[in-house]
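What you see is the complex with one protein chain gone and the rest in place.
Up next is subunit A:
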Amino acid sequence: MMEEAASQLERDHVHNVYDKIAPYFNDSRYKAWPKVRQFLLELQPGSIVADIGCGNGKYLHINKDVFKLGCDVCRPLVDFAWSQGHEVQMCDGLHLPYRDSCFDAVLSIAVIHHLSTKERRIRAIKEMARTLRVGGRIMIYVWAMEQKRRKFEKQDIFVPWNPNPQFLPGLNKPRRRTTAQSVSEAIDNTEKHRKVRSTSSVADEEDLGRTTPQQRTHKLWFFSRSLDSVFDFGSLGISRSSSRDMSTLSSPTGENEGNKFNLSGRGRGLIKQVSSFFSPPSVIGSEEDVFVTEQHKGPNNSGGNGTTNNSSAVSLVQECGSLALPDLVSLQGEDLKQSGDERDGGLLGEELQESTQSPQGSEGQVEGSCLRYYHVFREGELAELIANHVEELHVKHTYFDHANWCVVAEKVQVWKI
């Protein structure tokens, strides 16, 4: 059941989102992280490298003396990579269609943080290790919980996608696609005069844009419990306090139709609504505006929330996907304390049956309704995961690269008696 829940979550908040936003990626995701580039350039000529979760294939052109292939679940991205002349396949990281020990090197750049349970992340790493030959190396990049100036409050987050260029005014170079969602944009606002580095100091590979103070209030992170903890019923009792982690939204007035959370046009409308809950950032680098807690609720959210907030929070849940994440529902103030876990789950369950798909809006629909799931990693977490669960890999290097935790590990022979 956990497995179904995990795959559903990933389908809704990783695969479906990337399918929608793929066209926006291809324009500016053309830069490679230097350390990844270096890893590729240092490979022996005649090596075979696999980029697992290759996206639009931006690493596949590096080093003409090695044979590169890439794979991804996102068809539009894979199609693009193909159009650039790369050998690519569609497949899923938990079931790699490659024989054992056939690769000299493997890349996993900003991929496994999209897997929603620890067990799946381990399985993905093990799958990649399986395809690596003894002595071969894997390089893994994942988003870090610890950013330069702040930490994510929680490790399991939904990050909205917003390609609206208006959110990134005054960029150094004209970009065909911009996003307001990169983690570093939220934190790098003091450095707006710093030259934008071509390789981006962003946790994910999107190019860094400069941000203005107004933009900081437009950042919106949805926190959630990890699926691992959701299914650990013993700990669910504690979840009450985590309700404050979730931002509540009041519905954009007049735009709601029944239960549907209409996010059209609304990228902006929604953001404005939410920003009213944020305290204005008075200090550069202050974190409160991004990590919303109950104390920051604006006037709309005074006690005794009526149905408006209820329905919008519930609608948000529908919007967020059809997975039971109790804390998304549990934001509704006093009601919460009385409801049992089952009721939360049940309530959610009922809502979910009604929503089959995200509301299909017209323009602007992509803006608001794309929430990408990430499990951001604590320092040492990735290396520990490998050390404790993947005996066929030995961690060789671990480092922090911009906003990512990175590990290079080598495949070793494991002898079983």
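We adopt the following convention: a residue touches a chain if its C-beta (ideal position, glycine included) is under 8 Å from a C-beta of that chain, and two chains touch if they have at least 3 such contacts; residues count from 1.
Throughout what follows, contacts and distances are computed from a predicted model.
**Q** Tell me the UniProt name of the left-out chain, picking from "AP-2 complex subunit alpha", "Tubulin epsilon chain isoform X2", "1-aminocyclopropane-1-carboxylate synthase 7" or "Multifunctional methyltransferase subunit TRM112-like protein".
**A** "Multifunctional methyltransferase subunit TRM112-like protein"
**Q** For a quick check of understanding: of A:L69, A:V159, A:L227 or A:L371, which residue touches the chain that isn't displayed?
**A** The one listed residue touching the chain not shown is A:L69.
**Q** Quick one: which of A:W33, A:Y59 or A:Y98 touches the chain that's been left out?
**A** A:Y98
**Q** Among A:D19, A:D79, A:E146 or A:E379, which one is in touch with the chain left out?
**A** The one listed residue touching the chain not shown is A:D79.
**Q** For the chain left off this view, which of A:V88, A:L115, A:V159 or A:C370 is in contact with it?
**A** Looking across A:V88, A:L115, A:V159 or A:C370, the contact with the absent chain belongs to A:V88.
**Q** In the whole complex, what residues of subunit A lie against the chain that is missing from view?
**A** Here the touching residues of subunit A are 44-48, 65, 67, 69, 71, 73, 78-79, 82, 87-92, 94-99, 102-104.
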